[in-house]
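Only a portion of the chains appears, each positioned as in the full assembly.
Think of it as A, B and C in the order they're written, each chain with its own count starting at 1.
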Amino acid sequence: GIAKVDHHRELRNGYPEVIYCEGKQLEHIQHIIVEMLKRNNNILATRANPEVYEAVKEVCEDAVYHKLARIITIKRKEIQLPETYISVVTGGTSDIPVAEEAAITAEFLGNRVERIYDVGVAGLHRLLGNLDRVTGAKVIIAVAGMEGALASVVGGLVDKPVLAVPTSVGYGANFNGLSALLCMLNSCASGVAVMNIDNGFGAGYMASMINKL
Amino acid sequence: GIAKVDHHRELRNGYPEVIYCEGKQLEHIQHIIVEMLKRNNNILATRANPEVYEAVKEVCEDAVYHKLARIITIKRKEIQLPETYISVVTGGTSDIPVAEEAAITAEFLGNRVERIYDVGVAGLHRLLGNLDRVTGAKVIIAVAGMEGALASVVGGLVDKPVLAVPTSVGYGANFNGLSALLCMLNSCASGVAVMNIDNGFGAGYMASMINKL
Amino acid sequence: GIAKVDHHRELRNGYPEVIYCEGKQLEHIQHIIVEMLKRNNNILATRANPEVYEAVKEVCEDAVYHKLARIITIKRKEIQLPETYISVVTGGTSDIPVAEEAAITAEFLGNRVERIYDVGVAGLHRLLGNLDRVTGAKVIIAVAGMEGALASVVGGLVDKPVLAVPTSVGYGANFNGLSALLCMLNSCASGVAVMNIDNGFGAGYMASMINKL
């Protein structure tokens, strides 16, 4: 087999096996899934378009597709949920696919998730009107494109760790997410750490780690 | 003389004559001032350090130095003040020199200016607690470094034109003001236009234009 | 509903409700329009391609499509026009779509607009021959790609606030609008503020704000 599937990680940390589908050929993905299924682990496949899902279903009938999040999940083991929850906030509606990637990832890793979408800084009353659900979380994922100011505003209002996910939403001088990325890295609010542009998966994974501490 | 002093502009728009001192030799600045004084206009010299001021005082005794703003002003004509005012807000205390450059410029051009400093988004209550003074203005100058989110938040709260001035305040991935610049250019709030990094003068000048419409 | 439609803004400032269509799914756009129509406000949808228009027409028969500007407008309330006008100038013919986005936005917000297109600096006589229509405006929108010098030249000739819109028109070292953006940010003419690359909507919106002061 071409890929060295990483058995170690699953054993070590109770997490599912993960496949990043972008740029992989359908047969390779099928092959990897088949190998993983032998070990009876939960499986999470990210950046999966509908064709990938069709291919995966051929080798695993009960695979579930989360279209907006572009995620495929295969469940083999139950995971216990902690009491605490993760909240996922977005600046606009266009940021929702990335937010869903984070939310579905976190849920599949065994977490309660609270979604608070479209509460960007251009209309602050929307965020302030939902502040309780934000502050009640153990850790917050803030997803925003364009100027990415949401992370700073949330970080300033809330006394919890904030994982900021810049998105490539926008045009022109957003330079495919650079504007939001730089904005978030330079946040003057303490307690904000940054993920790669559009990396909802990474945010959901790290938030799960923190939520289970 | 080496510089072609631009008589046109003053006549055309009632504005003072302006010198940008950075990188100019002291004798050149003195020469330019002397030429300008002959026409009896108001004079504004920006980016002037204390040495420049000493040199200017030699040729014009009543020149006034605004240290924080690095501006020298020479007044020869009175300008009438409109009723309306310009408010200047900053994210942090380190942004104050740029804000003062804007404020002194606007005042010298004949405007009332309201200063609301150190009200950045990491502590939103500070801005919300001063909102009346912000919204009461005819035009707002928002000065911020690091992530520059202040412009978006102000733009979202207020129904007035906002001139956003990114500053080079910060370090690392602020890339000398690039982070704030990109943030402000990508503001999801409508009614925000952007000046060059650290360009307090330009903001004060344009705000004056708008305030006098 | 997925999107938190921002009732606040319309009430607060008499402006229409605005939708940014790029990257939104047709059903989402239809849903948002339906919600907005219940409040009987004027509606402006930007970055709308013909498919979006078809979808909108299904839920709102009298929606109007401005093809060049990629804008859909729905009118429910009359807005009074001020006496003054906004002029929109472009460097070339390829900048016209962005200029139209600005012009249609400004008109829909209740402004008279004067269009002066294809008067770029490579043939200065074209601008000089139309100077009266430019200087007669209360505020000017200057739209240009490539080297973006138009904003500086207009700013130098005219004693009115100039909103500069860099466009992504060009190739090679224009880096998708970066050249025009930097040029405009560094304008040596006073009274020039800059919008995001290709952001005609933002310029039209801000110009309307200023024109109604």
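In this section, contacts are C-beta pairs under 8 Å (C-beta built on N, C-alpha and C of every residue); 3 or more make two chains touch, one makes a residue touch a chain.
Small disclaimer: the values here were computed from a predicted structure and weren't measured.
Trainee: We see 3 chains here; how many are in the full complex?
Mentor: Taking the 3 displayed chains as part of the assembly, the whole thing totals 8 copies.
As a working rule, only the chains that are shown with their structure count from here on.
Trainee: If I average the Cα coordinates per chain and compare with the overall Cα mean, which chain comes out closest?
Mentor: Of the chains present, the most centrally placed is C.
Trainee: Sort the other chains by how far their Cα centres are from that of chain C and give me the top one.
Mentor: Centroid comparison gives A as the farthest chain from chain C.
Trainee: Using mean CA coordinates as chain centres, what's the gap between chain A and chain B in Å?
Mentor: 42
Trainee: Report, in whole Å, the distance between the mean C-alpha point of chain A and the mean C-alpha point of chain C.
Mentor: Centres of chain A and chain C (C-alpha means) sit 35 Å apart.
Trainee: Averaged over CA atoms, how far is the centre of chain B from the centre of chain C? Could you give it in whole Å?
Mentor: That gives a centre separation of 27 Å.
Trainee: Using the touch definition from the top, which residues of chain B touch two or more other chains?
Mentor: 185-186, 190
Trainee: Quick one: in the complex, what on chain A touches chain B?
Mentor: 91-92, 120-124, 146-149, 152-153, 155-157, 170, 172-175, 178-180, 182-190
Trainee: For a test of understanding, state which residues of chain A touch chain C in their complex under the given definition.
Mentor: 93-94, 96, 117-119, 122-123, 125-126, 169, 171-174
Trainee: Taking the complex as given, what residues does chain B use to touch chain C?
Mentor: For this pair, the touching residues of chain B are 12-13, 15, 18, 138-139, 159-161, 163, 181, 185-186, 190-197, 201-202, 205-206, 209-210, 213.
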